[in-house]
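Heads up, one of the protein chains got dropped from this complex, but the rest are sitting where they should.
All chains are identified by letter, namely A, B and C, in their written order; residue positions are counted from 1 within each chain.
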Amino acid sequence: MEREHLLTALHGVIPAAVTPTTPDGEVDTEGLAANLRAWRTLGLSGYLVLGSTGEMPLLSEFERMMAVEVARREIPTDQLLIVGTGQQSTRATIEFTRQVAESGADAALVVTPNYYVPALTVEAFVRHYTAVADASPIPVLLYSVPPLTGVTLPVEAIARLAEHPNIVGIKDSSGQPRHLHAIRQHTPPSFAVLSGSAVYSLGALADGAADGLILAIANVAPEVCVAMYRAVREGDLEGARVLYRRLLTLNEVLSAHGIGGIKAAVAARGWAGGPPRSPLAAPDEEGVERIRAAVHKLVL
Amino acid sequence: MEREHLLTALHGVIPAAVTPTTPDGEVDTEGLAANLRAWRTLGLSGYLVLGSTGEMPLLSEFERMMAVEVARREIPTDQLLIVGTGQQSTRATIEFTRQVAESGADAALVVTPNYYVPALTVEAFVRHYTAVADASPIPVLLYSVPPLTGVTLPVEAIARLAEHPNIVGIKDSSGQPRHLHAIRQHTPPSFAVLSGSAVYSLGALADGAADGLILAIANVAPEVCVAMYRAVREGDLEGARVLYRRLLTLNEVLSAHGIGGIKAAVAARGWAGGPPRSPLAAPDEEGVERIRAAVHKLVL
Amino acid sequence: MEREHLLTALHGVIPAAVTPTTPDGEVDTEGLAANLRAWRTLGLSGYLVLGSTGEMPLLSEFERMMAVEVARREIPTDQLLIVGTGQQSTRATIEFTRQVAESGADAALVVTPNYYVPALTVEAFVRHYTAVADASPIPVLLYSVPPLTGVTLPVEAIARLAEHPNIVGIKDSSGQPRHLHAIRQHTPPSFAVLSGSAVYSLGALADGAADGLILAIANVAPEVCVAMYRAVREGDLEGARVLYRRLLTLNEVLSAHGIGGIKAAVAARGWAGGPPRSPLAAPDEEGVERIRAAVHKLVL
Partner (left out) sequence: MEREHLLTALHGVIPAAVTPTTPDGEVDTEGLAANLRAWRTLGLSGYLVLGSTGEMPLLSEFERMMAVEVARREIPTDQLLIVGTGQQSTRATIEFTRQVAESGADAALVVTPNYYVPALTVEAFVRHYTAVADASPIPVLLYSVPPLTGVTLPVEAIARLAEHPNIVGIKDSSGQPRHLHAIRQHTPPSFAVLSGSAVYSLGALADGAADGLILAIANVAPEVCVAMYRAVREGDLEGARVLYRRLLTLNEVLSAHGIGGIKAAVAARGWAGGPPRSPLAAPDEEGVERIRAAVHKLVL
């Protein structure tokens, strides 16, 4: 995918796709394929597989490659496929990034390591991401998700990494306006900033912090996310706010259940979900009922 | 001030006024009076004195009362005067709230205590604020400012306190969309939510988290804040964003210097500033120069 | 009190005395006097009044001075009286320190400010404490109590302040070996390090982190604290450990109740306690029962 095409696709809504599972917890590649087909006409500007929502840290190497191959097969080559490739070591990250590039991924989303926290200095991050970007055949997106990892990629590191020709943007899931605007301020306008927070989505688009969104909730309500994105881009703030409130209401119900909740909600939409892998847990029956009700209310 | 009038005034922009000081560090009541007069025609919907920006925790009881009396004298009685009254003990908070009510304050902004952190449970907050609201002759606004105090007023406490007839709203300076929206969701629509964060100001107005703004930067750029507020309220998102960017640029320069920076910027506008009280510090000469340049750029 | 005498007294056990209150919450000066008399022969090496346990932040200026005067009257002048004097502003801290010096305090314990957290840099702390120590007629002890204030006095600041001729030591209540040993390593041997943590008391004496202890639990079990201190100083580690376990058992019961629990336990010993001031709370009846049982078990 050409750079310009890629950058255009980053301005939009991208679901952080779940990795569907069978009831006994195996990766359901047919379910993944079906989901990607079902989403094809909804206005999404690309797809992320093997993100946090895709349970990448909980899958085996074989399962990961399987998911990438299915995704590339289902997603037309002119549509953006981002794959999460970050591992704890630079070496393993490079290796896996090369593999997914060979399998046709358009860009790699590289989450911060989060073991050895005191070693994760600005210098260490710059070294790590530079090595990955140097070695990667495909463009790299930085990925900072402190709510899940406890680690924040510092703005100073981002500013330096944004100069690397093979690093094209960042997914920041801090949900913190201060952090996203600091990134904005210290990176060139061509550096794509995507918010990974449903709560700070309309705000981030409205106040200029973000170019696009990569959202877990876009698994469940892709149409609402896309409509909200378009409304705010067209200056229809009131319309966008109505859609945003619907997303927030759903998000409130889901957020108590983490990825298990997202997958249950995806299933409630008739798409492929399944239980998340331990130590994550599926919602209990009562939770599933609440999620189902919220999904049905949203869809109607 | 009648309740309805008060609530209307909370939908707008309110400066968290600095307490001007003479070069030798004494409270400059004439400066305070002059500032309030200068701001009178700028479209602000009220004034906060003795907030964090007003250095309340660093002033003596006598200085505090002096500031309130000057403020009330300068602010027409049909315009909203909010006074910060929160102390570490419930008893001292009640006493001071009663005093400022007698001096004509329209509402009390009661910051969370922040000593004895482990004792500050939901129950303790509910007990504390209920006692204050019961005893206060004037409406109470909750005030949570974790960046300065390290303490967050929990949503559960806010939800319970919002039912108190004498608690009318909250100033939340977390700058966190997740927190403001959770407050929104668990309080009635009449409960006023004001963001105290310049960075999460346009976003909070656009995405519906906040009704109004109480900002330190409104000391320095009241006109820009008011214009931004009006633009977003009128649906002119693009216009609002242009103004917001100007605020952010200024904010970035000021934020390195805390309240000392705000006061230097106020002085750069030709209004009364002065050094903050130790342990706060005034910016050094280079800092003052940068601040002056940023203020002049903004004003032009 | 001469410097050498003072330093000797800091090597020992000092209770962070509660401020007794009457059932309706007023300061009980007679109770304070009675407590100090009751403790006189128990081997304590000094007394702290108006510490965190003494509820200093919750008392009025008048109540504070009353407590100091009672304490000085009851404590023989050749015995160490330390008074907590730290306020949010440098100015108020200096003023109050001078007052307590005039009332006969031997040393001032100056807690870190804890409002305006981002302003509390190493430079700010050095400026603040240097100004206080310059102005104080009596020696100053630094005081860092992150569990209650959320603020840690950084080792770098301590190292610089330890060079001030009027700063003689620190009470560190972090309970963190790493922090106390870092202080040790960056201050001269004559700089007194006192641990304010009951849990890290035997450990701190045994591994050399602390010279002495200033403990809330020494209100309740002064004899056990003193006996443990002497045992470890005399090399009887096993004996010290037996006493320490008894303290820990009591501490576990008390720690759920904060200062209200300490005061209930003091009352259970037949000394003067009373309710803490709001937002602190007294334990409920069940809590009081558990505390009583734990105290009786300890004393027998």
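FYI, a contact is a pair of C-beta atoms (placed from the backbone, for glycine too) under 8 Å apart; a residue touches a chain by one contact, two chains touch by 3 or more.
Here the structure is a predicted model, which means the values were calculated and not measured.
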So which of the visible chains would the left-out chain be touching?
-> A, C
Of A:48, A:120, A:159 or A:291, the residue that touches the missing chain is A:120
Using the definition of touch stated at the top, determine which of A:91, A:233 or A:297 touches the missing chain.
-> A:91
Per the touch rule stated above, chain A touches the missing chain via residues 25, 52, 57-60, 88-92, 113-120, 123-125, 127-128, 131, 147-151, 258-259, 277-281
Name every residue on chain C in touch with the hidden partner chain.
-> 175-178, 181, 185, 197, 199-200, 202-204, 206-209, 232, 235, 237-238, 241, 244-245, 248, 252
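Criterion: only the chains that are shown with their structure count from here on.
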Just how far, in Å, is the C-alpha centre of chain C from the one of chain B?
-> 35
Centroid distance [mean C-alpha coordinates] between chain C and chain A, Å = 51
